[in-house]
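Remarks on the structure that follows.
Missing here is one protein chain; the remaining ones are kept as they sit in the complex.
Our next item is subunit A:
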């Protein structure tokens, strides 16, 4: 509605501008033509009177234009101070500069707006995955990206973990460029595959001893689908971009505690199988590594 009025006003402003222009050009035309036959004998006076009339109409038209232009609303947020004069630049190749400037200004303005929304949302949900470390801007300078770590360093970290467990065999492969995909054989209990991005864990899939490992297909056994679900939770829990090595090590320790997945009863109800889900305790506490049923862990 508001916009429709604007367009109407603009139209009338443009029409009055056009009439002003035509009346001005009329003045010049009459002037350039000079005295004509129809002016008769005392043509000079008549000519002057005609010119005066024309100038009067120019005046009227100008007043009209000023009125309509004053009626137009001025777009407030895009008054970019002195740079407005850029629009009056006479050189051809610089005339487009002002519109570009306005567009980029709008763009940065939007980014600012969105990022402030994102900031409030993120600070409400204090996700552990984000770098935001409220209050300690000093540390920000020291942060380095752990997504981009030399393969050799990743190998060292993982091989160190491999050496510290006798019943957990870890093998590294790199089917996708430089990022490691690690397969884990935990005794005769389970197999897992972990995809790394640098030193950060990106994806986990847990399967049974007899199944073939790959990154995407789920296990055919309910219990390993449940363990995969819990492993994802653990991966997020241990995620720490500042100390990636610790995160990997803690996750592996946690995963290793599944060595007694079938043999250890739940700490809470001291049963192997939960009475409704008929699953063994497929949850391991993050700190104590004690086994619980999903339903018993609260």
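What to note about this one:
Basically, a contact is a pair of C-beta atoms (placed from the backbone, for glycine too) under 8 Å apart; a residue touches a chain by one contact, two chains touch by 3 or more; residues count from 1.
One rule holds for everything that comes next: contacts and distances are computed from a predicted model.
For the omitted chain of this complex, the UniProt record lists the protein as "Mediator of RNA polymerase II transcription subunit 20", which is one of "CMP/dCMP-type deaminase domain-containing protein", "Mediator of RNA polymerase II transcription subunit 20", "Eukaryotic translation initiation factor 3 subunit H" or "AP complex subunit beta".
Within the whole complex, the absent chain has one touching residue among A:224, A:238, A:251 or A:283, and that is A:224.
Of the candidate positions A:55, A:273 or A:296, contact with the unshown chain belongs to A:273. Seen across the whole complex, the unshown chain contacts subunit A at 188-189, 208-210, 219, 221-224, 260-263, 265, 271-273, 277-280.
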